[in-house]
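I have placed the structure first, in the form of structure tokens, so that the comments after it can refer back to it.
Note that one protein chain of the assembly has been removed; the remaining protein chains are unaltered in position.
Chain nomenclature is as follows: A, B, C and D, assigned in order of appearance, with residue numbering initiated at 1 for each chain independently.
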């Protein structure tokens, strides 16, 4: 019954080795091009931001020192002078959003991550995690709208009407709350990945010594996943720093050196959007100022990304 | 002699405190549950808040009409069309490069400095704020560094046939065939918007595709090689077909991020009243989130409260659908190795 | 009649402009309109934006194949693209500035200016504000000028509450603000409006509206259109006009000029070259000033028609510039 | 009782030594699927009992039931009793956390925590609120695990800096530190090289004075070298498709290896299958 497997049927099949190798080679080079493309994107970002930003700093009306140290941001004022170009109010506004949203999202995100990774059953987790991730997928315009139509009115009722604390209609806090809600899933998701990457054998080792689930989670899993968790925190914060529409809509448009989160502020991103409605063409000081701010923003997130990447890399090495 | 040094370990030293530890356990559990529920609660509140304002305004006019000065007539036909076309173009642009880069990094890249740098770079790009991509898009695609203005050295050098016009840019025709027309610079066209969005989602596409490719066990590749198969054949006939559902899932999720993005397109000038459907990809456009933002900024409460909410509902439904499809694909093609 | 701040429409600076198509000067019939095709690209002021879009909406009913897109870049932003020939029409809430004229000239762009509407700049406070019941130009200048030292209501009048004023002022790119600047400059010589920590700028009039509607001690101004749609949430302050009467903005007081000095003209600028080469632009502008255009939509969008006869003059101007 | 032809059942306490764990008619299920059926075993005190058998027959499942480690596996369930110190450890009044302190476990792959050597040994003492001198405890545990001399100068270094064999001994030290009665070891040497394996085997011999040891091993040579008693598990031949693990034979190691009662045992230990 055995049919003969003729080896000769196989002899003729090959395209000549050279042709094949050439094809393999072309494919490899094309793919290499795709891989390197991302570097081009980064170069593109740097050129497009910095070429305009350098033009900005070369202007006689501004200088880098007062830009970085000045506390007044009035780029739209008709008299253009260095003391009107201090970016610190924008940075402070941005950081205020980042700090408040971070202090909401980090504990809640970490708590959610621990719950999902250590406590929830597989089925519950498979429902909870995507639902939570929906939060991250909702357009940020919606969050801005939500801040204005929901969070701020609540703040007004609770703080202003009940406690007599003045709450600006546009305020950093409302915007930060919704940004915080938005980044919970980012923090939760990355932390949870880090915690699930902790080998089960470590958990078993701890259980076998008579540890409770709480002790296993907090004393073994979280420390073991710590660098991943820190990196999740940094990514979440850097997301908050780059967030645009929610803060444009809800945080106000006043570049103000304040520490009161119930005041209106302006973030770097919101400033960029504000000027963009002026469609400032290349060359004008307004147009260039957004690139200077954009470059500052890029540098801030860039540094944070580098830090989180290096932490994450070290973390991965532990278990590989 | 070692044995003498042994100090007896005595069970009596252990005050296990089981009941107190179990209490801590319970409290901790509740705290964790609260933190998960907080997020979900917010999601629910948000959706209810929006649904209450908008559900009655999700009606045929919303899809059939363009924006109107009369709220009862207003719709977002052009924004829906704009979103769909921009998303399709974005997929078209980012898919080949993203998957190509993922294949390169997973299957070809040697372990060296360049590869490390590319990896770092991609992670980094994933964290760049979207508005920065908008600025990149404005300069690179929208204006093209001003290279194509009438008398730029570039235009003179290459003798580019530029036809001045009031279209937000210049165009030249390749071989006189209209569908090959390219407008330089890309200005406020859908092409410019989609290219910008492509760059924005590229790192996510790469990361997701890499995960899908990595999920194909090495044993499958070995099985392929052992039968006398070339590298590209192994990748093309074994790895990619298996990874494809995963890649597609990542692609859809990336696009669902792009469909909600507003800021980069605002920077590029897509905040425009567009009462017509685009004819070509070089037309001006607007997208759903910008239309929503536009309505939020109008004076009449019908726009601000109701139409904006209705628009948000439509956007959310699209998002849920895309997420749903992604989850479905993941489930359907999941392989138990 | 008309406020003194309204400049006469400038004459088109057409030196050559030879008609390229003979048919273009004749109004198109409805059947011709129905088959007319092409793009009309508009950009510019957010204040004029509602007028242009509303006209475009009506125009689409008679010329369904003409594609009118209207951008929103602010008056200044609009001129920046207009003066390099990227747009056919620029919406403006103030006349073109000399610096902008220069740019246009250097790029060989010629244009025609049309007065399309009047806007009553409305001074506004929170509905709970029961102390400010009228305001004079001098008070405006004192409050809003760049050199203003006023931070509390009591600084303006000791009988007012001793609370910080929160200012809500349109963005520098907007004509609304430029117009107020002119008024202030006329009184106190300040060349700019105040800019400090208590001042919120926005190109989004809703931000201003929301701010004033929600802050008891707010003060601000913006276009009549936003006020008329939100009469319940903010309180308009009557302005003492040149005759010494405190007048509230309304369709009537704006159009007949009694609401001064804060009623201002809104314009569109049309590229001369577009008028020569694009029949759809001509037809759109013609429609703008016809009975189904501006007059039909003006009250919907909350502006006032310019003084009687302006639209007829515009049509004449149009006919002149396409000869 | 549903015994099948190739499996023999044994009366309780057939051997002379005192029993410390008495597994009584265990049925083990994963997600409702029967995996080990009718398992009975009396683990003799202060002896080393080896559990051998082909892959997948349920050795790990059984040994992990002895200290309720399987509780953390979703879908696991168990019928029957495991009597330890006169009490059924599966009764609802028993707390698995306490049982696991008393019945320690060492795993196939060394799994030190990513902490210092010292902290690894001290971990169980800390969570269980050890009142004595921690340094002494760590030292004494490491001495017992025959690791002290190798690590005494680098207690603060990461446990990951140790070799695989050292890590495994560290895990044993860690388990000893909470002063358990019993040590369960699931293939403790199968990830180690021959030299490290020998060290672990020697260590087991030394530990059995103070602890009862139950060890799972794939390696029959190891079982015969190291254990006093051997339990041989296999799949139920009658229902081979269901892959149900059963205890085939339990006896003193020397007897089981030289003179097995059942043909199946003989086949396995002589390598005729498996």
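Note that in this section contacts are C-beta pairs under 8 Å (C-beta built on N, C-alpha and C of every residue); 3 or more make two chains touch, one makes a residue touch a chain.
The structure displayed is predicted, hence computed values, not measured ones.
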item	value
For subunit D, the residues touching the chain missing from this view	54-56, 193-195, 197-198, 219-222, 224-225, 235, 240, 243, 270-274
In subunit B, positions touching the absent partner	110-111, 217, 219-231, 233, 237-238, 242, 335-336
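Note that only the chains that are shown with their structure count from here on.
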item	value
Chain located farthest away, centre of subunit D as origin (C-alpha)	C
Approximate Å spacing (C-alpha centroids) for the pair subunit A, subunit C	39
Centroid distance [mean C-alpha coordinates] between subunit D and subunit C, Å	86
Where subunit A touches two or more other chains, by residue	210, 212, 215, 277, 279
Residues within subunit D bordering two or more other chains	97-98, 101, 128, 178
Full enumeration of touching chain pairs	A-B, A-C, A-D, B-C, B-D
